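Take this structure first; my questions come after.
Here the complex is missing one protein chain, while the rest keep their positions.
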Amino acid sequence: MQLTPKVKEILSWYESDNPGTKANLARILMAGKLSGTGRVVILPVDQGFEHGPARSFAPNPAGYDPRYMFELALEAGLNAYAAPLGMIEAGASSYAGAIPTILKVNSSNSLSTTKDQAVTGSVSDALRLGCSAIGFTIYPSSEYQFEMMEELRELAEEAKSVGLAVVVWSYPRGPMLDKTGETALDICAYAAHMAALLGAHIIKVKPPTSAISLDAAKKTYEKYPVDVNDEVARFKHVVQACFGGRRLVVFSGGEAKGTEDILKEVRAIHAAGGNGSIMGRNAFQRSKADALNLLSSIIEIYQTPAS
Amino acid sequence: MQLTPKVKEILSWYESDNPGTKANLARILMAGKLSGTGRVVILPVDQGFEHGPARSFAPNPAGYDPRYMFELALEAGLNAYAAPLGMIEAGASSYAGAIPTILKVNSSNSLSTTKDQAVTGSVSDALRLGCSAIGFTIYPSSEYQFEMMEELRELAEEAKSVGLAVVVWSYPRGPMLDKTGETALDICAYAAHMAALLGAHIIKVKPPTSAISLDAAKKTYEKYPVDVNDEVARFKHVVQACFGGRRLVVFSGGEAKGTEDILKEVRAIHAAGGNGSIMGRNAFQRSKADALNLLSSIIEIYQTPAS
Amino acid sequence: MQLTPKVKEILSWYESDNPGTKANLARILMAGKLSGTGRVVILPVDQGFEHGPARSFAPNPAGYDPRYMFELALEAGLNAYAAPLGMIEAGASSYAGAIPTILKVNSSNSLSTTKDQAVTGSVSDALRLGCSAIGFTIYPSSEYQFEMMEELRELAEEAKSVGLAVVVWSYPRGPMLDKTGETALDICAYAAHMAALLGAHIIKVKPPTSAISLDAAKKTYEKYPVDVNDEVARFKHVVQACFGGRRLVVFSGGEAKGTEDILKEVRAIHAAGGNGSIMGRNAFQRSKADALNLLSSIIEIYQTPAS
Amino acid sequence: MQLTPKVKEILSWYESDNPGTKANLARILMAGKLSGTGRVVILPVDQGFEHGPARSFAPNPAGYDPRYMFELALEAGLNAYAAPLGMIEAGASSYAGAIPTILKVNSSNSLSTTKDQAVTGSVSDALRLGCSAIGFTIYPSSEYQFEMMEELRELAEEAKSVGLAVVVWSYPRGPMLDKTGETALDICAYAAHMAALLGAHIIKVKPPTSAISLDAAKKTYEKYPVDVNDEVARFKHVVQACFGGRRLVVFSGGEAKGTEDILKEVRAIHAAGGNGSIMGRNAFQRSKADALNLLSSIIEIYQTPAS
Partner (left out) sequence: MQLTPKVKEILSWYESDNPGTKANLARILMAGKLSGTGRVVILPVDQGFEHGPARSFAPNPAGYDPRYMFELALEAGLNAYAAPLGMIEAGASSYAGAIPTILKVNSSNSLSTTKDQAVTGSVSDALRLGCSAIGFTIYPSSEYQFEMMEELRELAEEAKSVGLAVVVWSYPRGPMLDKTGETALDICAYAAHMAALLGAHIIKVKPPTSAISLDAAKKTYEKYPVDVNDEVARFKHVVQACFGGRRLVVFSGGEAKGTEDILKEVRAIHAAGGNGSIMGRNAFQRSKADALNLLSSIIEIYQTPAS
């Protein structure tokens, strides 16, 4: 498969990585309907762990069967499918080589009262299951953030050494942050930047709001203003925080919401130069037909050449 | 031994596992009187650790001798016998090859005030003792749940790599759950689902009650109702949470109770498509004759082809 | 040396162990004046660690020199000598092959306020010092009990793999137990049973009193009564808790006390089928002549064939 | 490249190090405009981690792109560039061999409430990225200081064994120190000395103030006075605390401040025999032209032969 110039450019950003890791990044970038565009749409299914099976799959019970997720990602022409160990094990052989997979190697759940996650998968698991990358969540600001970063460091170093890519979910939460703070623009950019500093190849953050949370940062944003009321400007700020746009950054869709809201957000990400979306509940909690429609509309936006 | 189509189908669910692990799952599924049916009855004897020797064995003192348990499981035609290190060591050579064994590798006791367990066995122990699987308990919602899950992850990865199967006891308990919550339907299904996500081959949970415990889940169960007053529907919901029925799930008998209550529960598990029972105190605290009678009745129910 | 039928029978209980471990158990069982009887008397000297040197050795200052302990155990015709690293190092070469030794690999002291011990020796130490076994203390019910059990698990697995035997001191203490509870009959039997489940070859507990401590156990002891006022019945109950008598169990002498009290207790252990005594302060805090007299009387009792 | 006598002298201080480490120290000492003088100016860019991207790079947005930092250090003729993993990965191949790099292997951030850092890089990372040294921060007096020192010990031992140099940022903070105490003269000298004792090759501390913080130290400073109001005397005291001047010690510029203040400080460091400056925010938060001007003035001072 001939790589496109765009993909070659992206790979050039990762100049320290070995050919194995570059190949796996290329596999993700060259898969599906967005192949070669430098944009990606990824299906993540860690909702079962995070919220339990009924809250995740009752709206569309086909989703109880892990094979459904592989099918959905494949039929929709997505770039990759990300899930915890058991979900990947349940289909990795049937769908081997059909679609790039990302093994989510840590997980939390709704029965926990601490802002931490359990490590639930390994680099060896990712290799034996044919995954292209590992996925790892950090909670910057949590009491456990340093432990999480150290776990990531070890897993990422091992992953890179065996030619896997590293996807980091960077979700700030902790004693210094209220609900608004968790998605404030400064915090979101900070979270993305830390993921980049930690060596992530692909960074996943939540869409930033117009809030500025840290007192220490307010002075800076006053002196060097970002138009916080402009959604595109906010996404651009986060893209800039990812090494001036030289790291892949994708945004989550967040809670299930209406199709128009989703597409509006996607258009802003696209316009800002973001690299794509990670779309979970909004995809697998609809009927397959509805999900394919929505994903098709999203992909169509990302297929539009950048203006 | 020719595997039945049912067992072949079950093995196909575990498509990521190596032939060694599949062989050990097959050994359990092909043992005893339920051989080849896809249903299993397992004798677990961790009561001595959990409640002490007198509370466990005084009602039937023959049970003080670990050889009795091997004999009981073998004579009753069960699929496997599960116990902690010392119990297995005491009979593993005499009964080598006679009945599949599951080494319970963590254990709690009644003298503890924390919701944790000690790791008391290893994968190497399981191999040297000829076991087919390791067994591990997690307490979802406990303050120690992430540590327990991480211990399981390490042990399960090692077990799978050397061809052993992994049985997970998933017993929710912790600060967010009162007594009712521990066996509520949503919690029980969640616990089963997490065990599946953690890569368990066989999942063991308690029979779910009609309660719904998590506030966040109540909305879901209202919108997508389960007939919580129908025992069969409840078991079906748990089976569904196990990857849409593509993971083996068995239910404990719980506290010693009357024969009729037990058989009623077993009939519901059978009707719901559950894969069987794990029957401890209700088996070894009766006289051997009574235990064999009870186990025979249970097996008879599971032998009935699914309607 | 031809093993006696009794020793052969005892070795048959440990059917999962390798020949190396069986040989070391046999060395202990075939040593000294009780050679071949299946009964053992062991000299433990961890008092210096537990209570300090003056409280341990001032009554008989010869004991400050570690060689005295080897001499005492050897002259008295005991089965083994157990002590921490420094004590064994100080005589292991001079007495190599003369008497089986047990390296006590964890230790507490009177300057600690926590119910834990430090690991102070290793399996490698035991091997290089020619020991037949490692000794390890657990405190069931302590806040540290799970950590202690996990340390034991690791050390015991390693010890067994290199042909050493494992002796477990099981001393309940912790927040659920008052002074009475620590030696209550139910607790003592429970402690012995847990040591057996953890894979101990030789179990050491304190003599049980007539108390029943755990509320949850009282019902059981009412329904299935043990004659708690009969010392022999109490020891029998503990022996039964050790896999129905298929694990070696020995009892400590406890605090220094009068000769007649000691011999009365030994007679009860003997009558109950207990495997012997571990006799520290009552031995080394007397003059050597007195100690040899006492130990001779004890051995005489154990030499009597079981009635 | 012929080493100068000054550099040879400095290397002689590190008499226990292997030729690999000496070569890497020489690479740093022979790079840039200060080549061979025994003085160094280093560009550190861990501000993104410490304060977030906007506070670090908004004043000069060119800095969002990690390649800018390599360019700046190279064009200014500095001795080395120090940064966390992601920053180094983003340019290590493009600038391989162009300028010595220091991989900062632990990092803190403004979202943390604890006085600790996460280990975010490894010696293997440093090797694969062609770095000359690892950098590590300790917080003497922090509740985590012993853990940090132990992490440093492990990383430093490994680094030295593979021929890397070790740079230690020693920043006192913790319950015994108020803001004044953190940069008090006694504390600063103590921090430098501890870094030397821990085996650092290059020590980085903050410029000391005239305060004396520890009560226990006041008596000493009264009896053996240092002229605390003389900036040069203070720097000399810190140099002396670095093994009587036989360890390289550099000083941070601290918060962004005016050019004249910076140069005044640099002149004092130079006069005191300090080995140079580490200049972050004061360099990369100006326009490149301004930064080059400032760095040129600093280098000019350090190029002046010692009086």
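In this document, chain identifiers A, B, C and D correspond to the written order of the chains, with residue numbering beginning at 1 in each.
In this section, contacts are C-beta pairs under 8 Å (C-beta built on N, C-alpha and C of every residue); 3 or more make two chains touch, one makes a residue touch a chain.
Source: prediction; values computed, not measured.
Annotation: of C:Ser107, C:Ser132, C:Gln240 or C:Asn282, C:Ser107 touches the absent chain (contact as defined above). Across D:Glu9, D:Glu75, D:Glu157 or D:Asp227, the single residue that touches the chain missing here is D:Glu157.
Within the full complex, the residue among D:Leu3, D:Ala62 or D:Leu198 touching the omitted chain is D:Leu198. For the chain left out of this panel, the touching residue among C:Asp125, C:Glu150, C:Asp230 or C:Asp290 is C:Asp125.
Across D:Gly86, D:Gly135, D:Pro172 or D:Gly280, the single residue that touches the chain missing here is D:Pro172.
In the full complex, the hidden chain is touched by subunit D at residues 13-17, 140-141, 143, 145-147, 149-150, 153, 157, 161, 172, 174-177, 186-187, 189-190, 192-194, 196-200, 214, 216-217, 220-221, 223-224, 226, 237, 240-241, 243-244, 246-247. With the whole complex as reference, residues 48-49, 51-55, 58-59, 61, 64-66, 84-94, 107, 109-114, 116-122, 124-125, 128-129 of subunit C touch the missing chain.
To be clear about the criterion, only the chains that are shown with their structure count from here on.
Copies subunit A and subunit B of the same sequence differ in orientation by 70 degrees, per CA superposition (steps of 5). Per-chain Cα centroids separate subunit A from subunit D by 36 Å.
Between subunit B and subunit D, the centres computed from C-alpha atoms are 58 Å apart. Of all residues in subunit D, none touches 2 or more other chains.
With chains as nodes and touching pairs as edges, the resulting graph is an open line. Pairwise, the chains that touch each other are A-B, A-D, B-C.
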